[in-house]
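The other protein chains are all here in position, but one chain of the complex has been omitted.
Moving on, here comes chain A:
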C-alpha cells in the first residue's frame, strides 16, 4: 500500500473520460484502487498487475468468469491475463452503467467464448453452464439435462442453424434479453 495516492494528470483524465464510459469520479476511484493493487504510488501507467493480484479485488473475487474477464481485457503479449491501468479502465468502462448494449454484448461474447475461436459452440456453452452452476460434481446438471439445455439455447439463438452462436446471433439474442443490462454491471 502506498502512502499518498498520486494524482492523475488532468489531460490524461479528460482523455480517459472521452475514451471510456466512466465519469471523472469513477476514473479517480479506479486509479486509487489500482494503485493499491500495484502496491506503490507512482507506478507508470503502463505497468502491469498480475492476474492473481487483480483477482483479489472483491468485485472479481467471487465471479465465476474472473479469469476469462482478465484474459479478455488483457493486452499483454504473454497472454497471462495481467492488466495495465488502461486495461482496467477498459474493463470498468465495458461493465459500467452507461456502456452501450453493443459494447456489453461484444465483451460478453468474448468472455463466454472459452476457446477464443469466434463462435460459441456446444463445448463453450457447456463450460458456461458449468461455470454458472458450480464446478463440483453435485452441482452440475446431468448429461441428459445438459443436452436438453444446450439444444434449447441453440434453438433460440442459432438463426442460421450451423450449431454455433456467432457474434451477431449473440447480439441479437442479447438485445431481446431484458436482464442482461442490469446484470452485466460492475461498479466499484
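Following the convention adopted for this analysis, contacts are C-beta pairs under 8 Å (C-beta built on N, C-alpha and C of every residue); 3 or more make two chains touch, one makes a residue touch a chain; residues count from 1.
Here is the rule we go by: contacts and distances are computed from a predicted model.
Look at the chain that isn't drawn here: its UniProt entry, checked against "Transmembrane channel-like protein", "CTD kinase subunit gamma CTK3-domain-containing protein", "Palmitoyltransferase" or "AP complex subunit sigma", names it "Transmembrane channel-like protein". Residue-level contact of chain A with the missing chain is found at 14-15, 17-21, 23-25, 58-59, 61-65, 73, 75, 77, 86-87, 89-90, 93, 95, 100, 102-103, 106-108, 110, 112, 115, 117-118, 121-123, 125, 128-129, 132-134, 139, 141, 145, 148-157, 159-164, 166-168, 170, 173-174, 176-180, 182-187.
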